[in-house]
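These notes are about the structure you will find just below.
Yeah, one chain of the complex is gone here, protein chain that is, but the others are all in their spots.
Chains here go by letter, A and B, matching the order in which they are written, and residues are numbered from 1 within each.
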Amino acid sequence: MRARGLVLLALAVAALPLALPNKYAYDVAILVGLNAIVCVGLNLLIGYAGQISLGHAGFFGLGAYGSAILAARYGWPTPLSLAAAVAGVALLAWLVGRPILRLRGHHLAMATLGLGIIVAIVIATEDGLTGGPDGMSVPPLAAFGVALAGETAWYWAVGALLVGVVWLARNLIDSPRGRALRALHGSEVAAEMVGIDSARHKLNAFVLSAALAALAGGLTAHYAGFITPAKATFLHSIELVTMVVFGGMASTFGAVAGAAVLTLLPQFLTALKDYEMVVFGAVLMFTMIFMPRGLVPTLEKALAAANRRAV
Amino acid sequence: MLLRTEELSKAFGGVAAVDAVSIAIEEGTVHALIGPNGAGKTTLLNLLCGIYRPTRGRIVFAGRDLAGRATHEYAAAGIGRTFQNLQVFFNMTALENVMTGRHLLEPCGFAAAALRLPARVREERACRLEAEALLEFVGLAQWRDTPADAMPYGALKRLEIARALAARPRLLLLDEPAAGLNPVETAEIDRLIHSLVTRRVTVVLVEHNMKLVMGVSQHVLVLDYGRVLAEGEPAAVRANPRVVEAYLGAEAR
Partner (left out) sequence: MSAQFAQYLLTGVTVGAIYALVALGFAIIYNASQVINFAQGEFVMLGGMAAVSLANAGWPLPVAVGAAVALAALLGLALEKLAVEPARGAPVVTLIIITIGASILLRGMAMLVWDKNVHALPAFSGETPIVLGGATLLPQSLWVLGATLVIVALLAWFFHRTLLGKALLATSHNRLAAQLCGISVRHVLMVAFALSAALGAVAGILIAPITFTAWDVGVMLGLKGFAAAILGGLGSGAGAVLGGLVLGIAESMGAGYVSSAYKDVIAFVVMLAVLMFLPGGLLGARASDRV
């Protein structure tokens, strides 16, 4: 199962360009890929470790603005600014995560929510540095004089990165570290009793997911050449969580599927213009009510049930 | 002396659940902890495995005072435990439960895990084999790939023991391992505990099933209102009038 899923994903990424008619389609595909990278990380935190974060767009935004500011205002070479931004966010997540992860359930949700909102407000207010609500332009990702530009090049870069991130995530999950996360989700006291330092593992998952969000954020900024505070808002945090939950918690491929569906959905909904929000909200509610475990696990169960009937 | 407590106490608010308990547990023995409901047995057990922090007193395990340390440090020192109200990892299969139990024996670096280095793959295979052997040992081989939430109660009780054993503890605390089991399943548990002794695991067991307690333990400790009421060999404790009174009331004498 493990290897099969990964191979399928790699094949899908390789074959997809055949179905993409124009630059805009490539653009959407790249967006899906970047969202999927965040979701795979967030899924480790929410689905496997059983924690919750309603503020991950804050990490995404910090990654984006961090790299943008270092590159645009301080002239850092972009690969370095990106790496520094990701490292900085990881450090912040490590510092903030220690006290915050002592909380559970709704309290943890609200703490991460508060954190995300504070980040978003600071980004929007410090307009001298960030360009404020209007955003700022971002230099392209370039090394040794060669820039990563154009939808095709970015598609392959993001596609390869996604496959790599999924591979890494699956390896982690099938290791004692992954089992430790699932254990502390299953029963934290029993996990402690077999020697699992639950605080440390929760923190690790939190930091890793924050770093992945920052990476995706930075890449988004360099790809689009522009970044606005909208990417750091509560709404974006909710979109990310919804993608993970919708796709299926504790399922890496579910996270990718969720990212794909919920990135594509608004694209189809723009045709509905004013009704977009209403339909989005309705779809969200509907699918969560009738598929509380998410899309992929619900499909897997239905498939398994159908198989049993066929036998 | 494997485990020794000195004036161990735990108070919740104004209530002393465990009050100045001083016990000594020899390596390689089976100790039973009995007492009427509310006597503080589970609290004492929670103290011995680090789930509760003592209000007062020392817990000396293999020469080290563990009082006040984090729960996972007790586990790292060599103490394992099963739970009265099952704390099985219901989101995993039986095999995965036991594999997780081996956590302490598998230091796993982030890079080694994420990149699936060959050494890691070998360790993973070894882990799986040992977990399978443990499932075999407790008689759960056929449940290997079953999700834990689909397993029957009696099997889950044994699963917890297998999981605890995976860490190769020196001291195993069993909290009512026979609770809710029928006579056949209880006999299984009895057999298991006896075989633990041959594996040189020291056992402290909290149990209400007197037949099991008398049959399997070398030393019995009676708690009442958080204090040690009596202790000694099973037969002696059973005949102790104060013990009878505590369990059955003054009229029973």
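As a working rule, a contact is a pair of C-beta atoms (placed from the backbone, for glycine too) under 8 Å apart; a residue touches a chain by one contact, two chains touch by 3 or more.
Quick caveat: nothing in here was measured; it's all calculated off a predicted structure.
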* Structure fact -> Missing-chain contact among A:V7, A:L80 or A:A282 belongs to A:A282
* Which of A:V241, A:A255 or A:L295 sits in contact with the chain that's absent? -> A:V241
* Which of A:K23, A:R73 or A:H107 contacts the chain that the document leaves out -> A:H107
* Check each of A:V189, A:A230 or A:L299 against the chain that is not shown and name the one that touches it. => A:V189
* Which chain A residues would touch the chain omitted from the figure, given the whole complex? -> 46, 52, 54, 99-100, 103, 105-107, 109-111, 113-115, 117-118, 121-122, 125, 189, 234, 238, 241-242, 245-246, 249, 274-285, 288-290, 292
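Here is the rule we go by: only the chains that are shown with their structure count from here on.
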* Could you state the distance in Å from the CA-based centre of chain A to that of chain B? -> 41
* **Contact set on chain A toward chain B in their complex** => 168, 171-172, 174-180, 182-183, 185-187, 189-198, 204, 250
* To do: Please name which positions on chain B make contact with chain A in the complex.
  => 49-51, 70-72, 74-76, 80-81, 83, 87-92, 96, 99-104, 106, 108, 110, 113-116, 120, 124, 127, 163-164, 166-167
